[in-house]
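Here it is, the structure, as structure tokens.
The complex appears here minus one protein chain, its other protein chains still in place.
Each chain gets a letter, A, B and C, in the order it is written, and its residues are counted from 1.
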Amino acid sequence: MITPLARRMLAEALGTAFLLATVVGSGIMAAQLAGGNIALALLGNALATAAMLVVLITILGPVSGAQLNPAVSLVMAIERRLSWSAVLPYIAAQLAGAILGVWAAHAMFDLPILQFSTTVRTGAGQWLGEAIATFGLVLTILGCTAQAPKSTPFAVGLYILAAYWFTSSTSFANPAVTIARALSDTFAGIAPADAPAFIASQIVGALLGLAAGRLLWAGVT
Amino acid sequence: MITPLARRMLAEALGTAFLLATVVGSGIMAAQLAGGNIALALLGNALATAAMLVVLITILGPVSGAQLNPAVSLVMAIERRLSWSAVLPYIAAQLAGAILGVWAAHAMFDLPILQFSTTVRTGAGQWLGEAIATFGLVLTILGCTAQAPKSTPFAVGLYILAAYWFTSSTSFANPAVTIARALSDTFAGIAPADAPAFIASQIVGALLGLAAGRLLWAGVT
Amino acid sequence: MITPLARRMLAEALGTAFLLATVVGSGIMAAQLAGGNIALALLGNALATAAMLVVLITILGPVSGAQLNPAVSLVMAIERRLSWSAVLPYIAAQLAGAILGVWAAHAMFDLPILQFSTTVRTGAGQWLGEAIATFGLVLTILGCTAQAPKSTPFAVGLYILAAYWFTSSTSFANPAVTIARALSDTFAGIAPADAPAFIASQIVGALLGLAAGRLLWAGVT
Partner (left out) sequence: MITPLARRMLAEALGTAFLLATVVGSGIMAAQLAGGNIALALLGNALATAAMLVVLITILGPVSGAQLNPAVSLVMAIERRLSWSAVLPYIAAQLAGAILGVWAAHAMFDLPILQFSTTVRTGAGQWLGEAIATFGLVLTILGCTAQAPKSTPFAVGLYILAAYWFTSSTSFANPAVTIARALSDTFAGIAPADAPAFIASQIVGALLGLAAGRLLWAGVT
């Protein structure tokens, strides 16, 4: 018999799996077809990811919150919108789903399942990009929660669509996504050695986003 | 005098005809204009298909459910949201509409009406792609039905936009669409010999989606 | 002092002017920048047109209906949703606005104001395209009016986005647009001699759309 927490973990795992299958799968498809034009590949990759996020948050939001992101779960726990006892199960489900999603993408495109990325993504500019990207993502989520909960799915999808283009790092903004993308030597990959600095930047950005959100919407919720 | 079931069959036929005219017609247009860049052709094809799906489900959903898809009609019958006696009429209307839509696209572009595709689409990766695509489509529909019925048109359109890009098979996810696309030797075609394995994969994916949907939203609807 | 009908005519004229400035202006911009890739030019043209339609119908719909299209005004008069005495004033405002919009686009891009298109658009396939395009547009409008009035702006915008791609004629679907585009020898133009057949096809499609709409949504409105 399925329990409430198990059902929420299933939602987080399945949602993160579809998110990563989309990020990595559409990256492979776009890079294969774009004939070397990276802007066109990024466009297909960004539109697919944004569209999938809108869908996942619409259908899974009422079940688990559709956080799909350890940095968001951390912020929600600090905000007392997620019980601390659920944080580790959520993150475990997100990580498991994310890795499963990457492997599903590899299987669909007849690539080796187990890979490690060799794409270098590093430097102060990109770390700033990750911090800003996650700062804005947390602001988007907190702002919608406070002011327009029904707009959350579209706002998060559109935010990520913009962030793919305006940040130098193409906006990972999610530790589970970062770890899973280290396991794919394709368009969306990141070398494992570069992942920790991305994740640290994301957590700094998320906490600053929480601080700014409290200034902007204090007393509203 | 038009009867209720006849009106619903008209809605399914007309909707599936517009869906296929869009899939095949925009594929022809995009391939003719894209100068060999397949990513650009897929972008036009995917945006047009997604946009049309939002429209069709908005205007026809209240009439017939705007299922436009035998695999969805099967799931809805199992879920007791469509009477079993309506399943065959629905599927007949969907197939007739789908073929009419393909032929309309051919006529608009001054191509021979009757064609058979020669595009090979086969292999375990693509079959997995079709199963995952249909699994996610059914989850999207069941999740919206349970949690956010008014979001169904946008969610389905955006899901297919993403699925065109993240699955290796470009996400047919629909037996009527598969059969009709076998009748078009253009961008969107699939060789008739490859259609049965696609359809089998779609039905497996749809049934697994139904099982997952019951775990996620049991007791909600 | 402005009268109600004058205010509605202002809305129709201003709306059609912005619609044509967008169709023609974005066509010029896209063709100038796309480096000969017509699919890319059509993409910019289609996205801009669809986005503008959503905006115009949102803000002008409550004033005048934001029909912006003589074929739609005709259908609305037959449906008794527009008084017959307002039909000619509406069409006059739409035509005046459409021509003004084309000229504004020319002025913005430093082109001669008065032009006549030399782009041949003719043949049975394109006429069928115009009939199908207008048939679907009328169905979209009637379906939204009957089932989901608040969805009209998005549905019409998305329908036209799809129709730019899936019809061989790129979906003019509007006699005022057709006449005005005859006055622009740019990407969006149509040779004046080819306009009458387009307009005739549009009216046939609109009337068939009305007939189909009555079958689908009879007794709903």
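Heads up, the rule we're going with is that a residue touches a chain if its C-beta (ideal position, glycine included) is under 8 Å from a C-beta of that chain, and two chains touch if they have at least 3 such contacts.
Note that the coordinates shown come from a computational prediction; the quantities given were computed from them, not determined experimentally.
Enquirer: Name every shown chain in contact with the chain that has been left out of the document.
Expert: The undisplayed chain, in the complete complex, is in contact with A, C.
Enquirer: Pick from A:38, A:88, A:120 or A:193: which residue touches the chain that isn't shown?
Expert: A:38
Enquirer: With the missing chain put back, one of A:27, A:65, A:101 or A:129 would touch it. Which one?
Expert: The one listed residue touching the chain not shown is A:129.
Enquirer: Extract the touching residues of chain C with respect to the undisplayed chain.
Expert: Interface residues of chain C facing the absent chain: 2, 7, 10-11, 14, 18, 21-22, 24-26, 29-30, 33-35, 37, 40-41, 43-45, 47-49, 51-52, 54-55, 58-63, 104-105, 107-110, 153, 157.
Enquirer: Need a quick check: the contact residues on chain A for the chain that isn't drawn.
Expert: Touch with the absent chain occurs at residues 36-40, 42-43, 46, 50, 123-126, 128-129, 132, 136, 139-140, 142-144, 146-148, 151, 154-155, 158-159, 161-162, 164-170, 212, 215-218, 220.
Going forward, only the chains that are shown with their structure count from here on.
Enquirer: Using only Cα atoms, superpose chain B on chain C and state the rotation angle in degrees, rounded to the nearest 5.
Expert: 90
Enquirer: Please work out the Cα centroid separation of chain A and chain C, and write it as a whole number of Å.
Expert: 40
Enquirer: Can you work out the whole-Å distance between the CA centroids of chain A and chain B?
Expert: 28
Enquirer: Send over the residues of chain B in touch with two or more other chains.
Expert: 37, 40, 43
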